[in-house]
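Next up is a structure, given as structure tokens.
With one protein chain withheld, the remaining protein chains of the complex are depicted in position.
When the chains are written out, they are named A and B in that same order, and each has its own residue count from 1.
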Amino acid sequence: MNAKKGFLKRFEIFSFVLSSPLRCSGVVIVVILLFIAIFAPAIAPHDPYDINPVNRLSEISFTHPFGTDNLGRDVLSRMFYGTRTALFVGMMGVSVSLLMGLILGMIAAYCGSIIDDAILLLFDTLRSFPTIILILVIISVVGPSITNIVLALAITFMSTYGRAVRARTLSVKEEDYIKAAEALGARRLRIIRSHIIKNVVGPLIIMAGMDVGYMIALEAGLSFLGLGVPPPTASWGKMLRVGFDYMLKDPLLIIWPSIALFVAVAGFSLLAEALRNFLDPSVRRSVKGSLSAIRSQESIS
Amino acid sequence: MPLIDVTTLQAHFEKSEGLLSRFFHKNTEVVHAVDCISFNIEKGETFGLVGESGCGKTTAGKALLRLLPRNVIKGKITFEDHDVYKFSTSELRRFRRHAQIIFQNPISSLNPRMKIGEIITEPFRIHGSTKSSREIQAEVENLLEVVSLSKSDKDKYPTELSGGQGRRVGIARALALHPKFIVCDEPTSGLDVSISAEIINLMKNLQRQLNLTYLWISHNLRIVSYVSNRIAIMYLGKIVEMGETFEVFKNPIHRYTKALFSAVHTVGGSKGPKKIILKGEVPSPINVPSGCRFRTRCWDSEPECRRKEPLLLPVGREHLVACHKAL
Partner (left out) sequence: MLLEVKNLSVEYITSEGRGYAVENASFKIEEGQIVGLVGESSSGKSTLGWSIIRLLPSNARIRSGDILLKGRDIIKMSERTLNETIRGKEISVIVQDPQNALNPVFTIHTQINDILSLYRKKTRKTKLPLLELFRSADTERKKEAVSLLTKVGIADARRRIDEYPYCFSGGMKQRVMMVMAFVVNPSLLIADEPTTGLDVTVEAQILEHLKDLIRQYGTAVLYITHDLAVISEVADKVMVMYAGNIVEIANKSELFDSPLHPYTKALIKCLPRNATQKDELETIPGSVPNIFNLPHGCKFHPRCELAKQICKGKRPLLKRNHSSSHEVACFLV
């Protein structure tokens, strides 16, 4: 009986996703992007770093489906490799940011008084800088490399997660079930591990999902300004720069990375939205029946 | 030797202010949740702690189990003659096995992201039980049966349970470590009458079978009178009357106790004795009235009631009252 229920639960996810074309497309896009990123070396038709000045700015052809850029490199292959950069920076950036925010936020919530105030001060200071400026400052100090970019993005964004974690931890800490665990004799670490984290992380995952798209866009922006990943690494931002410089000579060069960026950001946003809807029981149930089950449960008395 | 002995317990909470106020210590307001109460609980009995919201009964219950921060508590609480607030970390953990609590809200005291089975397994895990996983599961199932839940409830989440079922899970969890003493914080609040009756019967049976001692905290006078051997009435952080339940019930002396008992409706078509309607509201625990705290609502108050605080003094066998006009 229980096995059956677990089995059906998996189908629930599928039916939920398939029920809406928007949700579906979000998942599909992200899956395709991941595939491209992972298998880029296998599926790219050419070496993206292969400079071939003879063949520069060529048109769409069979050998070069998207043409070549100003240095004769195959655009399509660079797009594929650019996916790797974008996804790495986006997903790693968010993960590291989330982790740092989680740790600092929990310390702030648990220690209170001076430590709490100090951490909040740190968060507020970080937030008072305009995002781009902060990232530029950090990169100019530590130098541009893909790891440093991830780090810079993480530091910039951690205050948002940190504050959210702190607020949520403060409220969860006072819940009855935490007191119950205390009453049972649980040590603090155990309480944090078994009870608090589970209840704090949920909404953050959604926030994080949405921020992946934002980070991808930021990375592209940095690369566009020439402050992103160093050459020869492929990046959509750098392709945008090239496309921008050669806009009059070959307008298509700017279009391909733009589309890629758009698709990636949209895809991740849709996925995050779908995740949020899935985890929100009132919306989820309304997909199956006509109206919210929670409301009906409240009113039957 | 009583199981629990409370002497001049006091719990004062400071309302926390912002950073600057903390620096200058300006006007921190103090909530006098519990103010110098003393009582003891004998092994095997049910001690009822009665009062309305804000009287401090829940705070007192939590204080007994050392669930409040240390700086808030003054006074002495002993469990089997050992000072609870002087326990070392390991002694405290051992104490937790013997003294448990059932929380007021049945569902919110259960982690919404844990299954019922996991929730009841947790006490075993926390105390590093030497039993095998299978043995622990068998005990969990046994506990579910004891509280009249079915095995299939093990895989449910707290939000899928009704109030009565949630309450039973709380009881099962409290029983897992074979405690000697359980603080029951409003065990029947929010439950339908028939479910409430089932829970009360269950708890009484368990008490008999497992030789438990209960501190029964409630504002429902009818139920507390039914279940407890001795009873203490609290008002605004103080015990105003205390004694054997039957004695206090038959002969309430403190004016507040009289009002409380008369407000408990008699069920039936016939009219009961005239109800006493108190005037005004309960004062704030931040600004307690001088002298007798009940004087602002008492129909019998005199000038002395404002000047001097009445002490809890015996007026009969096993019957104490804090009132200047008791005798």
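Brief remarks follow.
To be clear about the criterion, a residue touches a chain if its C-beta (ideal position, glycine included) is under 8 Å from a C-beta of that chain, and two chains touch if they have at least 3 such contacts.
Being a predicted model, the structure only gives us computed values, none of them experimental.
Contact with the chain not shown here comes from a single listed residue; of B:K74, B:K156 or B:H219, that residue is B:H219.
Only one residue from B:P69, B:G128 or B:G280 touches the chain missing from this view: B:G280. Among B:E45, B:E118, B:D155 or B:E198, only B:E198 touches the chain that is left out of the view.
Only one residue in the set B:L65, B:L161, B:L260 or B:C305 touches the chain that does not appear here, and it is B:L260.
The missing chain lies against subunit B, touching residues 52-53, 192-194, 196-198, 200-201, 204, 219, 221-223, 225-226, 245-246, 249-250, 259-260, 262-270, 275-282.
By our rule, only the chains that are shown with their structure count from here on.
Interface residues of subunit B facing subunit A in the complex, by the touch rule stated above, are 19, 22, 62, 65, 67, 92-93, 96-97, 100-101, 103-105, 108-114, 122-123, 126-127, 152, 155, 170, 173, 177.
Residues 1-2, 113, 117, 175-177, 179-187, 190, 194-195, 198-199 of subunit A are the ones that touch subunit B when the two sit in their complex.
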